[in-house]
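I'd like to ask some things about the structure below.
Omission of a single protein chain aside, the complex is shown with its protein chains in their original locations.
Our next item is subunit A:
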Amino acid sequence: MAEKSGADILVECLMDLGVDVVFGYPGGAVLPIYDALYNHPKIKHVLVRHEQGATHMAEGYARSTGKPGVVLVTSGPGATNAVTGITDALMDSIPMVVITGQVATQLIGTDAFQEADTIGITRHCTKHNYLVKDPGKLANVIHEAFHIATTGRPGPVLVDIPKNVQVATAPYRRPAAIAHASYRPQIDADPVAIETAVEMLAAAERPIIYSGGGVINSGPEATRLLRELADITGAPVTSTLMGLGAFPASSPQWLGMLGMHGTYESNWAMNKADLILCVGARFDDRVTGRLDAFAPNSRKIHIDIDRSSINKTVEVDLALVADVASALSDIIALWNKRGHEKADLAEWWARIDGWRARRSLDYPENGAEIMPQRAIADLYSATKATGKDVIITTEVGQHQMWAAQHFGFDGPNKWLTSGGLGTMGYGFPAAIGAQMGNPDSLVICIAGDASIQMNIQEMGTASQYRLPVKIFILNNEYMGMVRQWQELTYESRYSNSYSDSLPDFVKLGEAYGWTGIRIEGPQELEAGIRQMIDTPGPVIVDCRVAKLSNCFPMIPSGAAHTDMLLDPSQVEGTLSDEAKALV
């Protein structure tokens, strides 16, 4: 059999695996791979400006298309720059394969130029990682890496390839289907547990479905089944930040997001429910608030493909370790087989309507300045009116929470945000990745003035590949969420949270060949958004909003769901040391 170089074997594998785009940055230790990709007819390489950008682009691509994102970077600083994005993908369960170059095998351990212990550094921020020392083993490892990244609970897998392994040759045979000796994710739930789940659901008087990113990761069928389950049970549905879009925001059964900045009705319904069905979520601390006061009178069912998510923070009454689509399909089939009817939940819905009447997402407006919530709401209605497929990404902070609260998502894979790791600098590269995977969609990064600067260099990438992404900055000249916490917790001592020396974002856009738009007041908002949408190429919008707005509702750290703050008058300005110690 004819032999191929390690670099050619890698590229061959990527083709076999259906990879059509790679986000990367060249360097000494990956030159053989870059040569194999030179003018490649099938695999498009997107040249980023910083390796962190490549990882978030791969995440945005993966989350918006359902396919794994692929990253290619060099050894040493190339790999270490990728670590934040890899960790982000681990926390948010995003399928990603990262190929890193490494110094030649005989140089490993000698502190060679651009050597870093990439495997050691990424061991605990990947789902799995490999160092390949033999080109003959490379094909199997690459195929296995994609298998592990995309199955079970998805996550990032890294393959470190020394430069001499890229050059050395070996026979290439396309590997057979992966039958891994020890990695076997559990897909189907225990049938006895399914029976118990159906009985618990049928007996519930105050049920609530609490869904998460796992529904979206499981695929479109899981989303469909979630809607069917809500339909046949009549239960209200709330969701985590990561799960937005799995259940349509336009449904009357939708309560909005839950947790720290969730709606009044969703958090009160969680608190008063007698049955919580958690579907592909993980009882994260942003969701639960004070653990000993979380949903105190409820029985809990937890569907999760990762057994370590079960009982990690909240003890549940019934665990279904399974893929969401499989478990929901089994539950619905048994529910129908047993002839269960929709229970009479009128009393429960009446209480929910009472909480809804508090209108917790309302905000004051004075007509003089743009309220950030208004900017999001207007952006939502304007983009919806276009009839286009709209994908929203965000950075991290107040703007992210306002977007989650005021932008309605009716389908999965349209909302890309950094939930678990909370990575400022995620949103803009994620938008570029999403646009690569969805060339005809309207992709908008909702950003803050501080977080957009964390990966702003990628404006060059969007220019180079003619990607018409839009950046919509809610500019309040503060790291708004930090400032908000300082106001609430540290008596308004705004230590280092003012964004001094901001660039002129309009001129910056123009410098990169973008269109720059500034929106200064409420009377310019609608036209500015309109212009952004109608401009064919990339656009950066500097939308000046009220500087000191706070994001409400808010459950302060260490507080229970029922201690929610709805408006600034409830803010005391200090917290106990116990509460301060919580993030």
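Methods note: a contact is a pair of C-beta atoms (placed from the backbone, for glycine too) under 8 Å apart; a residue touches a chain by one contact, two chains touch by 3 or more; residues count from 1.
Operating definition for what follows: contacts and distances are computed from a predicted model.
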Completion exercise
Of the listed "Acetolactate synthase small subunit", "Nitrogenase iron-iron protein delta chain", "Sarcosine oxidase subunit alpha" or "Phosphate transport system permease protein PstA", the name UniProt assigns to the chain that isn't shown is "Acetolactate synthase small subunit"
Practice task
Would you indicate which residue among A:Asp306, A:Asp410 or A:Glu524 is in contact with the undisplayed chain?
Solution key: A:Asp306
Practice task
Quick one: say which of A:Leu47, A:Ala357, A:Leu548 or A:Ala581 touches the chain that got left out.
Solution key: A:Ala581
Fill in the blank from the handout: Filtering A:Leu14, A:Ile33, A:Leu131 or A:Ala434 for touch with the omitted chain leaves A:Leu131
Completion exercise
In the whole complex, of A:Ile148, A:Ala170, A:Val279 or A:Cys543, the residue touching the missing chain would be A:Ile148
Completion exercise
Hidden partner sits against subunit A at residues 119-120, 123-124, 127-128, 131, 148, 153, 180-183, 306-308, 310-312, 315, 576-578, 581
